[in-house]
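Reviewing the structure listed below.
Omission of a single protein chain aside, the complex is shown with its protein chains in their original locations.
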Amino acid sequence: MSKKYKSKKIIVARQYQILALILVVLAGGLVLLPKQTRSEGVSPLVFVKQAVSSERYISTDQLADRIINQDPTLLLVDTRSKEEYDDFTLPNAINIPLEKFFDEEFNGFLNQDVYDVVLYSNDNFYANEVWMLGNRLDYKNLYVLSGGLNEWFNTIIDPQKPKETDSQKEFELYSFRKAAGMYFGVGVPKTEAKAKIKAEKKPAKKVITVKKKKKRVPEGGC
Amino acid sequence: MKELERTKRVSISAVLFLLVVVIAVLTFKKPEYVFEKSAEETLEKIVEKDYIISQNDLEQMVVTDYEIIDIRSNYEYAKGHLDGAINISAINALEKESGSFLKELGDTGKKAILYGEHPDEANSAWMLLYQLGYENAMVLCIETSFVNNQFQVKDVNLEKPTVNYAKVLKSLMDKEPTVVKEKKKPKKVITAPKKKKRVPEGGC
Partner (left out) sequence: MGPLIPNGLIPLEWNYVIAILIGMAFGYILEASGFSSSRKLAGVFYGYDFVVLKVFFTSAVVAVIGIFYMDYLNLVDITQLYVHPTYLWAAIIGGMVMGVGFLAGGFCPGTSLCAVAIGKIDGIVFTIGLMIGIFVFAELFDVLEPLFVGSNLGNITLVDSLGISPYWIIFIFTIIALVSFVISDIIRKKVKKVFY
């Protein structure tokens, strides 16, 4: 460049030598730094917060209401074994046994943001395990049927008749359950069949899925 | 003069770059808790179900070999708990004392027996601990409740259907056949969402 450099016969100025050194040191630092293990999914803190919350549970009454109203966003997932599923399951449910969680065939049903997936098993246990795995991997819209099929049978299919002394609310709930049971194929005794049963319509819980906006991919290039 | 200015600019930007790196390194805090087990490993383990023990199994174990941990809230714990149980409620599991306590337990080779209101809760806590790398935890398969000023413990049969669903439903249906909904095959199509890649930024 200038005469000064020429006379000293340096190829590059000192500043640039330092700059080059900085780059080499930094790049070398990357090589030498101890490697960390990265784990997939959410952080443990988020995991605990979600796991402790009971937001994931959906009651049998809520579920019955959503099935009867033919909620298009509902997807039922039976987490029990194939045999149990073949024996009895809820209408339109699909079978994803716990151990098949990562099967490509099934994983797409769990890892999505289109449907509200309601997981159930005989009680909460398997459904909960699937939910916890989903929680770890940050799957959205997973729910657990509270009490599972046992609870489903106790409430919807074969509800307990409330006592005479119970509140009006109990009776309304009972008639709703009776009506829901009819929908799921339970015969009704003649005396009750004639009585007009009005099921109280509960507004189906709307879950808004946040759709990410798709962006056009701009082409780069210089 | 011009030459001088330019070099200065370069030096300043280089120093800034270096400064950013140094500050970032200095402020870097290693995350205290990192999941050590992947979700796949966890699934393998939970399918085995060998970490779930009943009260009988517990009685057969040597008392000095384990420590019982109550994962319910302090309040529930204060009302009543198993003999010799220590209270670490699930929500506080990641706090410092609990973490170091569990680590010490692991070092001494003792088992941590978790129980809660229902095995579900204990299992959630177990899954947390397992994924964090504590492999010495176990789940005690009991249901606890507090009735009539008494702390009650009940064994639970996990995933046992209370009735034979198909049979019961059939018998109920036979009473008087009503409209039986035909089971439709599910025809929900889900396109597996691809990981959305971020938009590229242009070159020069």
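Chains: A and B, in written order; residue numbering restarts at 1 for each.
Following the convention adopted for this analysis, a residue touches a chain if its C-beta (ideal position, glycine included) is under 8 Å from a C-beta of that chain, and two chains touch if they have at least 3 such contacts.
Values in this document were obtained by computation on a predicted structure and should not be read as measured data.
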- Residue of B:21, B:63 or B:78 in touch with the missing chain, whole complex considered: B:21
- Query: Touching the missing chain, which residues of subunit B?
  - Reply: 17, 20-21, 24-25, 28, 31, 196-204
- Provide the residue numbers of subunit A that touch the chain removed from this figure. 11-12, 16, 20, 23-24, 26-28, 30-31, 33, 36, 213, 215, 220-222
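Heads up, the rule we're going with is that only the chains that are shown with their structure count from here on.
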- Item | Residue ranges of subunit B touching subunit A (in the complex, touch as defined) | 3, 7, 10-11, 14, 17-18, 21, 31, 33-36, 38-40, 42-43, 46-47, 90-91, 93-94, 118-120, 123-125, 127-128, 131-132, 158-163, 165-166, 168-169, 172-181, 183-184, 186, 188, 190-193, 196, 199-204
- Message: List the residues on subunit A that touch subunit B in their complex, please.
- Response: 1-2, 13, 15-16, 18-19, 22, 26, 37, 39-41, 43-45, 47-49, 51-52, 75, 80, 84, 87-88, 91-94, 98-99, 101-102, 107-109, 111-115, 121-126, 128-129, 132-133, 136-137, 149-150, 153-154, 157-158, 181-190, 193, 212, 215, 217-222
